[in-house]
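Here's the structure, in C-alpha cells; my notes come after.
We show some of the complex, not the whole, and keep each chain where it was.
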Amino acid sequence: VREGKQITLGALAEAIGGEPEGDLNLVLSGASGLEDAQPGVLVRVEHPKFLEAALACPAAAFLTTRDLKAPGKPLVRVKEVKLAFARCLELFYPEERPQPGIHPTAVVDETASVGEGATIGAYTVVGKHARIGSGAVLHPHVVIGDYAQIGEECVIFPQVVIYDQVVVGARSRIHSGAIIGADGFGFVWDGRRHYKVPQVATVQIGSDVEIGANTCIDRGTTSDTVIGSGTKMDNQVQVGHNVATGPDCLLIAQVGIGGSTTLGRGVVLAGKVGVADHVRIGDGVVAGALTGIWRDTPAGARISGNPARPHRDMLRIWHATPRLPELLRRVGALERRLGIHEPASDPEEDVPGESG
Amino acid sequence: VREGKQITLGALAEAIGGEPEGDLNLVLSGASGLEDAQPGVLVRVEHPKFLEAALACPAAAFLTTRDLKAPGKPLVRVKEVKLAFARCLELFYPEERPQPGIHPTAVVDETASVGEGATIGAYTVVGKHARIGSGAVLHPHVVIGDYAQIGEECVIFPQVVIYDQVVVGARSRIHSGAIIGADGFGFVWDGRRHYKVPQVATVQIGSDVEIGANTCIDRGTTSDTVIGSGTKMDNQVQVGHNVATGPDCLLIAQVGIGGSTTLGRGVVLAGKVGVADHVRIGDGVVAGALTGIWRDTPAGARISGNPARPHRDMLRIWHATPRLPELLRRVGALERRLGIHEPASDPEEDVPGESG
C-alpha cells in the first residue's frame, strides 16, 4: 500500500459525507482492502463476515456500512461503501498532473490551437488545425492527427494515436497504445483483388469516456463511429466502423464489435464478447464473458453462450451438456430394449487435443 | 458526411465507367449511404426496396444498378454498385499525402537508403541499412529496424514498429500500433526454467497487404513468417511465427493464428477465429466468427463452431442444443415407462454465472 496524503478521520468523513466514530484527529495515510491492511490506513469492511479479520488487522480505521458494530474502532460509516472507497482513494492519492505547457520537443503545427493550461508532453505531435482543449494533458509520445479535437481536461497517455478529424469529448481518458480512427475494414472483391473501400468518415467520442490500453476504434466509412458519453472500455477492445454505442456502456477487455452494430444505453459486454456486424443491442443488455452475439437483442436481456441465448436457458444447457455422452448410451439401451436397430452412424469426430 | 471534392455527374460517370442519367453538369460534392444522405451528395441505392426512402432523401443523385427505375432523378448506373461506390469515395475524398521529404526530427541512420519522393515523419527512426522505397510514407513516430525494407508507395501510420530485417512489399498499408517481427513464442523447459529459443528468421510481407491497428505478426524461428500479397488483416490480429498465408486472405479482427500454420489462397477467417499451430487451411476456406480450428481443413470448406465443423452440421447442432435439457427429461420418461432405473448421475455441474 502506497503512502498517501495525511488526512484526519474527521476531515475524511466530512469529505466523503460519512459519519465518523472515534478520534476525529486520528491521522490516516492511505486506504486499502483488508488483505493489504497496514498501520495507519483505512480499510474497507463491507460485510460483517469480514469483521473478525478486520479487527485483527493492523489498519487504523474502517470504512464501513451504517450498521456494522465494531466498538472502540475508529471508523467512517457510509451508505455506499464501494463508492465512498473510490472517493477515499482520490483523496489519499490524488493523480499527479504534469505541469501545463508545451514541452520543447513537442511538434505542434502552427495552425493547431492549444487551450489554456494544457500540457503537451515530450515528442508529442499535434497535426494541422487540431484543437487541444484547455486543461487537457497529452503525455509524451502522443500523435494527434490533422483537424482532430481533444476536449478540455482530457488525459491522453503515452503512445496513443488519434487519427485525422477524430473528436474526443471533455474529460475523457485514453490509455497507452489505444488507436482511435484507423481505417474501418472494408473491401470489395473486384474479380482480381480485394478493392479497398475508403473510410472517409471519422470517430466521435463523447465526454467522460475511458478507453483502455491498446483498444482500437475504427473510423466510419461514410458515417462516423460514435461512442456515447460516460462509456468505459477496458483494454484490447475492438470497435468496428460505423458502430454507435449509447452512453454509459461498459465494454470489458478483448470485446470485439462488428461494423455498423449499435449498442443502447448502459449495455455491459463482459470479457471477450464478440458481436457480429449490423446487430442492434438494446438498452441495458448484459452479456456474460465469451458470449457470441449474432442477432438483435432486446433491451434488458441477460444473455450468454455462443450463439447467445437468454442466460437462464444457457444455464440449463450448460447443466445438461456433460450428460450428453450418458444420454447417447441410455437411448441406445432403450432402443435395444425395444428391438430397434440404429445403424452405427458414429461420424468419427475429430476433436481437439485427443492425442495430447 | 464530409464535404468532398466537387465533381459533375458526367465526369463521375465517366471516371467510374457508369451510365449517367440526368443533367451531366449537376455538381456533386460527396457520397454516402442512404441513412446519411445530405443535399449535394450521391447516395448508393443498391436494391429497389430502398427506392422509396431514396426518393424521399435530400441526396442529389443515386449510384445504382442497371435496372432501377427512378424517373427524373439524376443517377449513375453501374454493374457493381459496391465497387463503384468505393471508386466514388476515392474520387470525392482523395487521401491526403504528406509532403515528401525527411522531417528534421527524424533519425535516419546514415547507412539507410530512402527512395525518391518518400516521406519520413517527425521522430520516425530508421535503422542501419534499412531501405525505404520510393514514394513510401512513414508517418510520425514509426520505428524501422536495421536491415528492414519498406516497399515503394507503402503507407505506415504512426507508432508502427517494424523489427530488424522485416520486408514489406510495395503499396502495403500498415495501421498504427501494428508490430511486425517481434519474437515468436518459443521456449523449451530445461528442467529449471523456460529456456528461450532464439527467433532468428524474419517476416516477409507481400505487396498490397493491409494490416490493421495493433495487429502483431511474429518473426519466424529459422524460417520466415510470410504474408501473401493482397492479404488484408483487420485490427488486433495475431499471427504466430513461421505462419504462411496465401494471397488475398481476409483476417477479421482479433483472429489468432498459431505457429507454423499455413493458409491457402483467399482464406477468410471471421472475427475472433482461433487456429491451432501446425494446421493447414486449404484455399478458399471460410470460417465463421469465433470458430476454433484444430485440424487441417480442406480447400473450399465452410466451417464454424468450436471445434470447427462444416457449417451445415454446426447449424443442425446449434438448432438441437437448446433442446438438450428437454431431451434429458424425455429420456427419463421413456425409461420410467419401461421400468428402467437409471442411477441419478447428475455430476452437479458447476456453470458460470449461476448465482448472478
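As written, the chains take the letters A and B, and residue 1 is the first residue of each chain.
Just so it is clear, a residue touches a chain if its C-beta (ideal position, glycine included) is under 8 Å from a C-beta of that chain, and two chains touch if they have at least 3 such contacts.
Predicted model, so just to flag it, every value in this text is computed and none were measured.
J.: Since every chain is the same sequence and 2 are placed, give me the total copy number for this complex.
T.: 3
FYI, only the chains that are shown with their structure count from here on.
J.: Nearest whole angstrom, what separates the Cα centre of subunit A from the Cα centre of subunit B?
T.: 24
J.: Which of the residues in subunit A end up touching subunit B in this complex?
T.: Contacts found on subunit A: 107, 123, 125, 141, 143, 146, 159, 161, 163, 165, 177, 179, 182-183, 185-188, 190, 193-198, 200-201, 214, 216, 218, 221-223, 236, 238, 240, 254, 256, 258, 272, 274, 276, 288-289, 292, 294, 304, 306-307, 309, 311, 313, 315-324, 326-327, 330-331, 333-334, 337-338, 350-353.
J.: Which bits of subunit B are touching subunit A when the two form their complex?
T.: Subunit B reaches subunit A through residues 1-2, 4, 31-33, 35-36, 80, 82-83, 85-86, 89-90, 92-93, 95-96, 105, 121-123, 139-141, 157-159, 173, 175-177, 208, 210, 212-214, 230, 232, 234-236, 248, 250, 252-254, 271-272, 276, 289-290, 292, 294-295, 307, 318, 321-322, 324-325, 327-328, 331, 334-335, 338, 340, 342, 345-347, 349, 351-354, 356.
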